[in-house]
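Note that this complex is displayed minus one protein chain, with the remaining chains in position.
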Amino acid sequence: MTATLIGFAALLVLMGLRVPIAFAMGLVGYVGFGLLVSWTAAASMVATTAYETGLTYSLAVVPLFILMGNLVTQAGLSGELYAASYALLGHRRGGLAMATVLACAGFSSICGSSLATAATMAKVSMPSMRKYGYSMELATGSIASGGTLGILIPPSVVMIIYGLMTEQDIGKLFVAGLLPGAVAVLCYLGAIAFVTWRDPKAGPPGARMSWPERLQAFKGIWGIVTLFLVVIGGIYGGIFTPNEAAGIGAAGALAFTLLRGKMTWRILFNVLAESARTTAMIFSILIGALVFSNMINMTQAPTVLTEWIVAQGFSPMLVIFVIVGIYFILGCLLESLSMILLTVPVFYPVIAALDFGAMMDPQLVLIWFGIIVVVVTEISLITPPVGLNVFVIRAVLPEVTTGTIFRGVTPFWVADLIRITILILVPGISLLLPSLMR
Amino acid sequence: MSTGGGVAQRMISVIELVLRLVVALILFGMMALTVVDVGGRYFFNRPLLGAFEVTEVLLGIMVFCGLPLVSISREHITVDLLDTAVPAALRNLRDGIISLVCAGAMAFIAAHLWTKAADAAEYGDSTATLLLPLAPVMYLMSVMCGITALILVLLGIAEFFSPRKPSDQGSTLGAT
Partner (left out) sequence: GSASAATELTMSSWLPPGYFLVTDAMKPWAESIERETQGRVKVTILPAPIGKPAGAFDVAREGQADITYGIHGYQPGRFELSKAVEMPFVGDNAEAISAAYWRIYKKHFEKAAEHRGVQVLGVFTHTPGHIMHATRPMATIDDLRGQKMRVGGGVVNDTAQALGMSPLLHPASEVYQILSNGVADGVLFTLDSIEGFKLTNVVKHVTVIPGGLYNSSFFLVMNQAKFRGLPKEDQEAVMRVSGEAFSRLAGRAFDKANARAMDHVKANNIQLVTASDTMIQGIRERTAPIEANWIQAAAKKGVDGKAVLSELRAEISAIQGGAK
């Protein structure tokens, strides 16, 4: 246990010195393994981990889903999504912000990344919110928070990685994210309603659309709906494995961009190369984290921690709330992907050992915990000081200060607290759909 | 910059272009392979034998060919929590040193992957169905780690001589 704590401390120091996260985890993992086992074994372990992670079939979904998201962005579908959401909600008080959240949810259903969702929707939704005089806080807050849905509503890169680490079915995890995603949308809409009720000037209503206009707007999103139905419906119906769904989804998105005349050889080349590069970046973090967790494995900390918690006889709910509390703190400081990679190997054996009794099917406990982990990760994306979604919006809208955005996400952050409490107390929201999958 | 720097810059550009082509083709290939596999299964009742293994090998090659690209575009995620606390002059020094340390790490991995590849070659390790030999894949991975190390050395040295750039928040849109 002491070795584990020293390892985490060393990691924080290296990260603080701005050593890239992948290397920081890899270095600490290597040195720790070397000290605990032997230096030759540690070197072999690093090389093996790098090689084996590269050749992991179930991770082939990562580049394919990234490619799909990037192609969809290229096709310019985000504009249509926003138009359709606007048609539905734009005329209400705070309606443009509500439309933003809804459009984010729609985009999330074909894009596996929260940062990409936030970046894409910022470009589309900001101009109209500006036009109608929305407060910068509400405008940027709704984009930053709505963008976090990218990893909760399937497909999701974070779920893939969680599934890999905990040996859970990626298809089930994806399906489990659907209802919590709906809950999230409702909570965010509630937050916007609350903000504009307190201060109507923060979000004046937009123009009301006629029914023919609305129908027209909805026609624009058939492509996204089709892609979503094929990909997630295919997984849910057992027609495709997640790997296949990702490949088909990417090909479908490519066909879509071709149909819309948005594709040239140069664009295709760039989209492919950049998706591959992002994949390599994610894999470098993954390899670093796996090296680190091999070191943690040698310290046997997960066993010690599990045995201790079981011996104390803490109630499972208490354990969950404590873990979520730890995630809140870590989520403020750490980059999200590495936060999951570092903590899940320690926590998931603990969760698996807990007895939730009649509360849920023991087979699905780790699916439910996966949803909890994804939601705390979403929250980490918008909490200061390290909130990546906030940084992304700042990069897209350089004139807005970071402080404004952090103020803007506060009501959404409160909505998130309510949401995670609901998801913890009512596991059925996460587990209903996967339990129907047989 | 001296001519040496110019040559290094050109070399990096060539490496970048070649690797971008390679990874783009591989990713397209992975997508096409899935479509052909699934299509073959549903329409002709004939899935591809070993599509699974080919996908794994392609993924491995793509990831390692992508590593130099990640370094060239400085896409590695860092936490810049204490950035403002460090004087600008020291930041160059710090980033240069870190780049060299990372280069050392990559060179270390390259060397050990090379050993592993040699082992695999000696044992004749291969995939299970198609019997694709694995040693060449490992050698390639090792070479890519070596190239990444080289690039990190060049970037590290450049860091010592270049004026401070504006804060580079890496664009990491695919990650989370």
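For this structure, a couple of remarks:
Each chain gets a letter, A and B, in the order it is written, and its residues are counted from 1.
One rule holds for everything that comes next: contacts are C-beta pairs under 8 Å (C-beta built on N, C-alpha and C of every residue); 3 or more make two chains touch, one makes a residue touch a chain.
All values derive from a computational prediction rather than experimental measurement.
Across the complete structure, the visible chains that the omitted chain touches are A, B.
Touching the chain that is not shown, out of A:G247, A:P345 or A:P411: A:P345 (per the contact rule at the top). For the chain missing from the display, the contacting residue among A:T40, A:S315, A:T401 or A:T421 is A:T40, taking the whole complex into account. Taking the complete complex into account, A:I239 is the one of A:L17, A:A193, A:I239 or A:A395 that touches the chain left out. Interface note: of A:T257, A:N294 or A:S430, the residue touching the hidden chain in the full complex is A:N294.
Although one chain is not displayed, its contacts with subunit A can still be listed: residues 37-38, 40-41, 44-45, 48-49, 52, 56-58, 167, 171, 238-241, 293-294, 297-298, 300-303, 345, 349, 438. In the full complex, the hidden chain is touched by subunit B at residues 41, 47, 49-50, 52-53, 119, 123-129, 131.
Everything below uses one rule, namely that only the chains that are shown with their structure count from here on.
Of all residues in subunit B, only 20-21, 23-28, 30-35, 37-38, 52, 55-57, 59-67, 69-70, 73, 75-83, 94-95, 98, 101-102, 105, 108-109, 112-113, 115-116, 137-138, 141, 145, 169, 171-176 touch subunit A in the complex they form. Chain contact summary for the complex, subunit A toward subunit B: residues 15-23, 26-27, 43-44, 46-48, 50-51, 53-57, 59-60, 63-64, 66-67, 69-70, 112-116, 119, 151, 157-158, 240, 243-244, 246-248, 250-251, 254, 269, 272-273, 275-285, 333-338, 377, 381, 385-386, 388, 391-392, 395.
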